[in-house]
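Just one protein chain is left out here, and the rest sit where they should.
Per-chain residue numbering starts at 1, and chain names A and B are given in the order in which the chains are listed.
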Amino acid sequence: MPELLPFLKDLLSAPGLSIHEGPVAEMIRARWAPLVDEISLSRVGSLHALRKGTAAEPRPSVLIATHMDAIGLMVTRIEAGFLHITQVGGVDARVLPGQRVTVHGRQDLPGVVVQPSPRLLPPGFEESPVPLEYLLVDTGLPPRRVDDLVRVGDLVSFAQPPLELAGETIAGHTLDNRASVAALTVCLEGLQHCPHAWDVWAVATAAEEVGLIGASTSAFQLRPTLAIVLDVTFAKGPGASDWNTFPLGKGPTLVMGANMHPALHKALKDLADKLEIPYALEYAPTRSGTDASATQVTAEGIPSAVIGIPLRYMHTPVEVVAIKDIQRAGRLLAEFIAGLTPDFVEKITWDD
Amino acid sequence: MPAIGNPQLRLLERLSNACAVSGDEGEVRKIVLAEIEGHADEVKVDALGNVLAVKKGSQRKRLRVMLSAHMDEVGFMLVADDGEGVFRFEVIGSIDPRQLPGKAVWVGRDHTPGVIGARPIHLTTAEERKRAIPVDSLRIDLGPGGKAKPGDRATFASPFRRLGPSLLGKALDNRLGVVTLIELLRNAPPNVDLLAAFTVQEEIGLRGAKVAAFALDPDLGIAVDATPAHDLPAWDGEPAPFYNTRLGLGPAIYVADRATLSDPRLVRWLTSTAESAGIPYQVRQPGGGGTDAGAIQRARAGVPAVSVSIPHRYPHTAASLARLDDWKNTLALLHTALSRLTPDVLAEER
Partner (left out) sequence: MKPLIQKLTETFSPSGYETAIREVIRREVEPLADELRVDALGNLIVRKGPSAGAGPVKGKKRIMLAAHMDEIGLIATHIDENGFVRFTGIGGIRPHALTGGRVRFVNGAAGVIGVERLTDPAKAPTLEQCFIDVGATSPKDCPVKVGDVCGFERPFLDLGRRLVAKAMDDRIGCAVLIETLRALQSTPHELYFVFTTQEEVGLRGAHTAAFGVEPEIGIAVDVTGTGDTPKGSRMAVSLGQGPAIKVKDSGMLSDPRVVAWMSATAEKARLPYQREVLEGGTTDAMAMQVSRAGVPAGCLSIPSRYIHSPSEMVDDEDVQNAVKLLTALVSKPVDW
């Protein structure tokens, strides 16, 4: 089994902003292809990989969704060799000044997000955060060269390389949600020597960060019996200590709330208890803010569950995840799939 | 005639990637000492950690010229251990707190990687995002069990690289000056005694240069430094009158900053050298800031002093940006000017 960490680092370094997931989708396809029976792209660019089950047809199926798109920036205007930018997905402009980026122009250009000095800004920005509309990207190239190489609408990715930190953790951009893609890979590898009754759709969804586009369309197309969404959640750490944050490296979270079917949630929880995989319970009272918000209400409705991987500093270029949590989430999923009996769906009922 | 080629760029890269926060300049000092070995008549490390190197000329009636380039950079010090690999830190030197969130850092002599995170945007309010994140709410996170200790210094983890005609990295202020001074020392003209001071603690008050100038007791002093270029478009598209310097226009000769009114004789000497040699230059916009020249001019009974700086954008951030051509022209201007320097330059009264 190839090592997880190098694959994860490659994933983090692959461009793939929302709706523009091509490069990262190719990388995932290459890794998954030997692990599945069929693999293809959806019309909006989600990667659909099928592992066929052993039960008699028509077989029930479970869809595992992990979004693969990254947040980032886009060029809105070019002025004197400097690039004006907007966001793709939710970016706190306060983490941008001084960030290394890659501008995906007619060729990839390294650059840096810069905060002009106060005298170049409207009054009031001596100490206050400078809004995105006033930040620029400098590529170090002369204006004429920039005009030749960069166009309005070109994408800008974060370029912070992944860092291995202490305690078997990794820091980098886009761990949201490539960490989950890695966990799903762990799951698929775990299923290699493990027959399962159900069909498994491993899906790397597109464009989650800009409206759950991949999840809603893939769920519509594949019509799974059940859907499990794997996404990152808030880890406890500097700047985040509230009830909705969870310890880093102490296991995934199992999310409960209106988006999740309680019986499916309970099945995952019971399995984690049985396997002694540590987990935390996470509460999402209304919307989970994950692909499950979409899968649940697709077509006639699909019972959905969410597994979270705790991550620090979400949506900054230095997100931190514990490798162990990735492995645990992958293992829990694989065991869950392996244990699905043909009649499991009959247990997904309302316990009123 | 010294030049900037690949060896000099590689040296700049090593120096830019080295960590030498004010008060802890050892990593850069070590490189400087190795690079100047055999190129000076005397080398010593003084009580503050300045590297003082003297290269005597061979002609008669030589001026004793002090050239100063500071080795230190702005950065951080870990000040308290919160446990689990998380540390409080203080900022050393002037770093805009808005440059900190979301950055990778190198901690300690081993460059242990860490990050300065930020609260996820999902957990912030629109009101909160209008306020800068205060430094005391930020932490350096090395990962659970990460090893460091209060007192360790840290810098932005920001590897040097070239961007077309430009150079990008941390601490270009003032590793550009350090390499320039190394090259001048290696190619010292015979008509002067070249007193090279690689100074410490410039970023926290020109402290190293003060004692270096006292010790070297020069006839005149030149600070070789990096100065900001604010040559970006203004938000409203109007021409901006305050830019300090502009990239691509050559070395910036100082007339006045907050610390020094440059000796006009030295300014004339530098500008006329540039003009006759056809080297581009710019006059730095008079205003704030300060260089080692501010300390040198006050040494003993006073020293005629001036500064020549390489313009660079985004000073004191993880990624400042300079133009290779400006650096080359700075070295050319200084070397040409030194080569034609005679005591006559100071014959006139100031």
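Quick note on the criterion: a residue touches a chain if its C-beta (ideal position, glycine included) is under 8 Å from a C-beta of that chain, and two chains touch if they have at least 3 such contacts.
Small disclaimer: the values here were computed from a predicted structure and weren't measured.
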item	value
For the chain not depicted, the shown chains it touches	A
Residue in contact with the excluded chain [from A:A207, A:L254, A:L268 or A:A292]	A:A207
Option touching the unshown chain, where A:L12, A:I28, A:V88 or A:A171 are the choices	A:V88
Contact partner of the left-out chain, one of A:S18, A:T102, A:Q115 or A:N259	A:S18
Touching the absent chain when the full complex is considered, from A:Q160, A:S216, A:T245 or A:N259	A:S216
Absent chain, residues of subunit A that touch it	18-20, 22, 42-46, 74-78, 84, 86, 88, 133, 151-153, 207, 210-211, 213-214, 216-218, 220-221
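We adopt the following convention: only the chains that are shown with their structure count from here on.
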item	value
Centre-to-centre distance between subunit B and subunit A (centres being mean Cα positions), rounded to whole Å	41
In the complex, subunit A residues that touch subunit B	79-80, 82, 90-100, 109-112, 114-117, 119-122, 127-130, 134, 136, 138-142, 145, 160, 163-169, 171, 234, 237-240, 242, 244, 248-249, 289, 312-320, 322
Subunit A contact footprint on subunit B (complex, rising order)	85-86, 96, 98-99, 101-104, 112-124, 129-133, 137-139, 141-147, 156-158, 161, 163-168, 228, 230, 232-237, 240, 242, 313-314, 317-319, 321
